[in-house]
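There's a structure below that I have some questions on.
Shown here: the complex without one of its protein chains, the others still in place.
Here is chain A:
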Amino acid sequence: MALFAVFQTSFLLALLSLRAYQSEVLVEPLPLTPESLNVSIDSAHQYLNLQWSVHSLAYYQELKMLFQIQISRMKTSNVIWVGNYSTVVKRDPVLHWSWKSELPLECATHFVRMRSRVDDAKIPEPRFWSNWSSWKEADAQKSLGRDPLFLFPKDKLVEEGSNVTICYMSRNQQDNISCYLEGQQIHGEQLDSNVSAFKLNKVSFIRKTGTNIFCKVDQKDVIKGIVLFVSKVLEEPKDFSCETQDFKTLTCTWDPGTDTSLPKRSSQSYTLFESFSGKKILCEHKNSCNWQVDSDSQEMYNFTLVAENALGNRSVSVLFSLTHRVHPKTPYNLFLKNVSGTKATVTWKVHPIGNYSTLLCQLDLLGEGNVIQQHNVSIKENGEYLLSELEPDTEYMARVRCADANHFWKWSGSISQKFITAEAAPSEALDVWRNVKSVSGRPTVTLFWKPLSKLHANGKILSYNVTVENLDRPSGLEVHSVPATANGTELTLDQDSYQIHVTALNSAGPSPASVIVVSGDPGNEEVEEERVNGTEDGFSVSWKPQSGKAIGYVVEWCDHPQDLPCDLQWKNLSSNTTSTVISSGAFRPGVRYNFRIYEISTERMAYLLEKKAGYLKELAPSDNPQVVVSNLTSHSFTLSWKDYSTDSQLGFIQGYYVYLRSKAEKECHPGFKKATLPDKSACCQHRIDNPEQKTFVMENLQPESVYEFLVTPYTSAGSGPLDAFTKVTTPDEYSHILIRIILPMIVCVLLIMITCYLKSQWMKEKCYPDIPDPYKSNVLSLIKSKENPHLTIMNVSDCVPDAIEVIHKPEGSKIQFLGASKSLTETEFTKPAYLYLLPAEKNYSGPGPCICFENLTYNEAAADSGSCGHFPVTPEALPGQPGPLTSPENLLKALEKNYMNSLGETAAGEASLNYVSQLASQMSGDKDSLPANPPEPVLCSEYKMQMAIPLGLASPPPAENSGLSSTTPLDQSEHYR
């Protein structure tokens, strides 16, 4: 301390003396102006390198000084940068300083000047700036040559994301220069008349061959270009770590990130440096490096990994102890031996690491991809472990990996081996159920069982054994072997009770037996069915125990009750259970499921306890019943329908709706209420709450009205479809009366007509024979009976004809005579002839072609036949004008004339022979009838028989005859009046 005090005191004295001296010599500013300022250009890196010196430091060994530097571009007054540079100046120094220019230095002249100031605590305030040095010019353009165009910087390498300034300089200001970046023209800032600069911000990597920029002088064959190489950003190595597998080599690995290589420029290189040993190696690979561990002497390592490229470097370090970075090699020779149904021994080997190292190995037992067991085993070189609690006939995989037991770093790679344990006898009895039915009077038992799960089968089931034992009559056991593929079998038994044992067999042995007792007596099947509600979870079924001695219960149902087989299912329940939820993926809404609950007695006999039926979810009926209409009257009708089958119902039918609609009636009948159908139409609805009611009487209806009805059932989910209405029309109120009268009449008429048709010949004979039989004439009988009983029929041979009217036919050869009137009617003729047959006549020339005999009784009938009524008569021959007719010639002429006139109007081919009398000619000469009845050919000559008959009979009043026509029906009654 004393020494320090002495030193301090002497220092202060010296300082005081120095200050006294300075006050003398520094009256004027120190002459420390920078001298010999020299400016040079480093084009490759775009640096302005400044070199200067400071003199007159005679009194100081060193002095801290501050230099202020000004840089101008183009001209001195255009100062673009001002900065300070502080340094310690030593005696007779030459100072250096560099400034990096963003603008390529070739494009513009730069000027530099500086001044200085003492910035040392040794020099007391105030401190003054020295004078500025003179401007120094840095001009790179002079050395460029005489090219008309220059583009700078040349082939620059930058990192992605940097800012780059490019400039061009032309010799001739008149030139029009255009520049392009990657083919796209770019426009820059004009710095001078012949210098322009382009600033590219955050340049991006485009391709490894660089970004092309070129400028050309328009209209000249001058082009200058540069390539801007943009490198990817050098990344810091990631996930850098080192480890050893054998204490001989340390392997360091990392993720190098992006490759920054470019053509002619190599990618980043990696150097590994260890600080404790001071060793350094250049890594051969981009992502790993091997470091040789010299000896056991070095425990700690401090590695630094440096990534470096032309633009910079990145580094990352890691410090560790070698024993903490042990990564063992993958174990080998993994084997399984002594594999039984439940146990297996695993052995494996590891590569030793060092002499004293212990490895911790992890043994995993995997089943179906999941780790079932995990064991840790410490070993030196050989590992062994006994695996137990294995399942028989199961595939497992043993997997082993190891790590350093003392300092866990990483697990080694894994080695694994699959194995299958041996089979064992099935561990559980089969779940057996039965269905007893009577086939041809013999009870047939169908046994069902569920296949054993893989867990309980303990191997491949080879077959099932069914042993049947008669409990009532001791006899031998009956053994059936059922193949493994079957899940049941059928046994035909008798009325005795049987005990049935069922076992499953695999290669290791049988399973425990499943025992069931069946009896030929099906027991009480008359159990009332109850309803059970279904929920989303299934059916909640409950029951009441009966005997109290049950050892269990079984609920039985069909998964597909509408199919055959119905896929019988059952569920075993313990004796203390009285309810369960039956769920199945097969349950569907709208399907009726029937559940039967059995009680299993101590004798292992099943007794039906309860029946349940329910729907998982009731649905509305899908169709409507077939409705029959009966008892249709004008005011009512009856609807009746049949029940559905129970299984086809989509829900419990609660009743029916009867819909009625009519255009005639707007109001609903009593018992109906108004309802609206889905199609918005209105109708009347009646609800039948009793599902057993299957008839309904529609009453109070209107006669002759159209009614539409529909009967649809309903469940809790709704009613059936309301689409198919049936139409019914009520009949007329009197229609039944009419039917009672008209129908018999029609029947009678039909009968008459049929009779007439069948007896037509008889009728003809009776009523209108072709040749009337005078003896059968009613007139005759009438006359005989009433007026003159002595009258008889005159025989032809008995009378003397006085005249005969003959219808002459020119084709005389075909004219036939007497007795052929019918054939004559069919004979063609053209011209009639009238002949007087009086013997006095001279011109009689033999028999005429047709002779007809007049019978007065048929006078009117002949007229009615149509021929005589059409007889051509002249007006002079009208009744009451007998004059002209007395002369036969006149008559003949008149007739002939008329006939000839009419001939042209008459269709040929019709010919008949009629009886014509003189009287007849008078009577039939009806003038009025002529227009209405065209003249027809005279078919026959009528022969008038001279007989004395009462005038009233022989000659009907003209008034009557005048009204005759061929179409007028001749009433017989009039004839005989």
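By our rule, a residue touches a chain if its C-beta (ideal position, glycine included) is under 8 Å from a C-beta of that chain, and two chains touch if they have at least 3 such contacts; residues count from 1.
As a working rule, contacts and distances are computed from a predicted model.
Going by its UniProt record, the hidden chain of the complex is named "Cardiotrophin-like cytokine factor 1" among "Proteasome subunit beta", "Golgin A7 family, member Bb", "Cardiotrophin-like cytokine factor 1" or "Cytochrome c oxidase subunit 3". Of A:Asp42, A:Glu137, A:Glu182 or A:Asp643, it is A:Glu182 that touches the chain left out of the display. Residue A:Phe214 is the one among A:Phe214, A:Trp254 or A:Tyr498 that touches the chain missing from this view.
Here the missing chain is touched by one residue of A:Lys122, A:Lys154 or A:His669, and it is A:Lys154. Touch with the chain that is not drawn comes from one residue among A:Leu66, A:Val158, A:Leu191 or A:Val227, which is A:Val227.
Seen from chain A, the chain kept out of the figure touches residues 154-155, 180, 182-183, 206-212, 214, 221-227, 229, 262-264.
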